[in-house]
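Only a single protein chain was left out; the remaining protein chains are all shown in position.
Showing chain A:
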C-alpha cells in the first residue's frame, strides 16, 4: 500500500505517524497497548515471527517425503500413524499434533483443503499461502477439484480418482506424492529437493531431475 507522504510533510504534529497506513497504525496501537498491559512480551513476538518465517516450512515436509520414498518401513509407519513417524525426524508441534498422511498412487490423487478457515499442517508445511486461505480455493476444491488443479497447471488423467480432504477438525493432512521416475540413483537429500509445497497439498507434483534444473 502506498505511503501517504505528500499530504502530511508540512504538519509537524503528524511527523511521527504520517508514514503509517491506517492498518499499520492500528496494529502498532494494539501492540503498544498489549505490551503496556503486560499480556505479551516483545522478544516473544519477535521469536514467533522468526520461527515461522525462517525455521518452519515445507523443507520439513520434504524431508518426511524423501524418507518415505527411500525407506519402505518408514513409509508404512507414516501412513499408519503420521504424528509419531514425523516426530522420528524431529518434526512436530503446534498445528501438527494429529497428522494424517495420505498417499497418491498411480490411479488416485489426494487434495487437501480447509473450507471453514485455514487449517494446515504447520510443522511440515509452515504457514499456508494466501491462496489456500482465500475464498476461491476453499469454495471450489471440494466441488470442482479437477478445475482447481487445472489452474495450478496440473491435469490428471480422467481415470485418476481424486479424494479431497477437508480439514474440519484438529487432524491435519499431508499428501505423500508419487516418487518421480528416473530418481533411483538420487540420495535422500537430493530427493527432498524435488518435493514442493504444492505436491504435499495435492495442487502440484514433485519436480523431476529435469524440471529441477
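One rule holds in what follows: a residue touches a chain if its C-beta (ideal position, glycine included) is under 8 Å from a C-beta of that chain, and two chains touch if they have at least 3 such contacts; residues count from 1.
The rule we apply is simple: contacts and distances are computed from a predicted model.
Within the choices "NADH-quinone oxidoreductase", "ABC transporter permease", "Ribulose bisphosphate carboxylase small subunit" or "Nitrile hydratase subunit beta", the name that UniProt assigns to the complex's undisplayed chain is "Nitrile hydratase subunit beta". Listed residues A:158, A:184 or A:210: the one in touch with the omitted chain is A:158. Listed for chain A, the residues touching the missing chain in the whole complex are 1, 23-24, 26-34, 36-41, 43-49, 51-53, 57, 92-98, 100, 115-118, 123, 126-127, 129-131, 133-140, 142-146, 148, 151-152, 158, 161-171, 198, 203.
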